[in-house]
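One protein chain omitted, others in place.
Take a look at chain A:
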Amino acid sequence: MRIFDPHIHMTSRTTDDYEAMRDAGVRALVEPAFWLGQPRTSVGSFVDYFDSLLGWERFRAAQFGIAHHCALALNPKEANDPRCTEVLDVLPRYLAKDGVVAVGEVGYDSMTQEEDDAFARQLELALRHDLPVLVHTPHRDKQAGTKRTLDVVRESGLAPHRVLVDHLNETTVRMVADAGCWMGFSVYPDTKMDEARMVALLAEYGTERMLVNSAADWGRSDPLKTHKTGLAMLDAGFGESEVDTVLWHNPVEFYGQSGRLALEPVAAGAVDAATGSSVLRGER
């Protein structure tokens, strides 16, 4: 089983996770920019974070044979803090980088005017940089938030197939399917989706435009949920090629629209694999 996790926050994960992901078949992933649990208070904090997603994290992933890409954005929660919104001025510079395959996560948290503004501005940036968009749908009032999301996308002029609407569930999937956007599902240990419900949705809606992610971060989450969903699909009678469609082909097709996917991990240039790497700090 080869796996492309289309949404996972590796900066919060350990090298054990990388190793387990590699063993489970993860060969590529996208790490969208979002908040850190602890709120940011300045633009500088974003800039260092973006650098990390483009540099250190990519390097770390390469040590484990995993191709790391990212999506960059001002996340909806911090769009409400005026100390953070100026990051939108430096974002264009970063959207030009190799390894950036989408604008994201954008969307709504509390559905404020500030979130509206940041969302619309970033959809414009996606158009200008010819990048697809990863949209987060809110935890609270999810149905209203998803509906408003689709309205804003429609008004933006972005083609629906350039947009992935994420964190969907039984109550929100239909409207996104009808809008023609890609549908993302986060499979979690307690909240969001679980494997069995995910398989039921795949049985009902088919595999087209459907993406499954672990959205693993610093909270209780599991970076192997993609793999476990693949196993659950097989148990439920899906064929291997259908699993491959959901776990590999669909993310490749969606993010491939950026023209910047590089599915061979960036070789860790000067490292001699036989003698170790900086992540291992000479322990061997």
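Keep this in mind: contacts are C-beta pairs under 8 Å (C-beta built on N, C-alpha and C of every residue); 3 or more make two chains touch, one makes a residue touch a chain; residues count from 1.
The working rule: contacts and distances are computed from a predicted model.
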Chain excluded from display, named as in UniProt, from "Sulfatase", "Ethanolamine ammonia-lyase small subunit", "Sugar phosphate isomerase/epimerase" or "ABC transporter ATP-binding protein"
"Sugar phosphate isomerase/epimerase"
Sort through A:Gly55, A:Gly206 or A:Gly219 and give me the one touching the missing partner chain.
A:Gly55
Determine which one of A:Lys97, A:Arg121, A:Lys228 or A:His249 touches the chain that has been left out.
A:Lys97
Which parts of chain A face the unshown chain closely enough to count as touching?
47, 51, 54-56, 58-59, 90, 93-94, 96-99, 259-260, 268-272, 274-279, 281-284
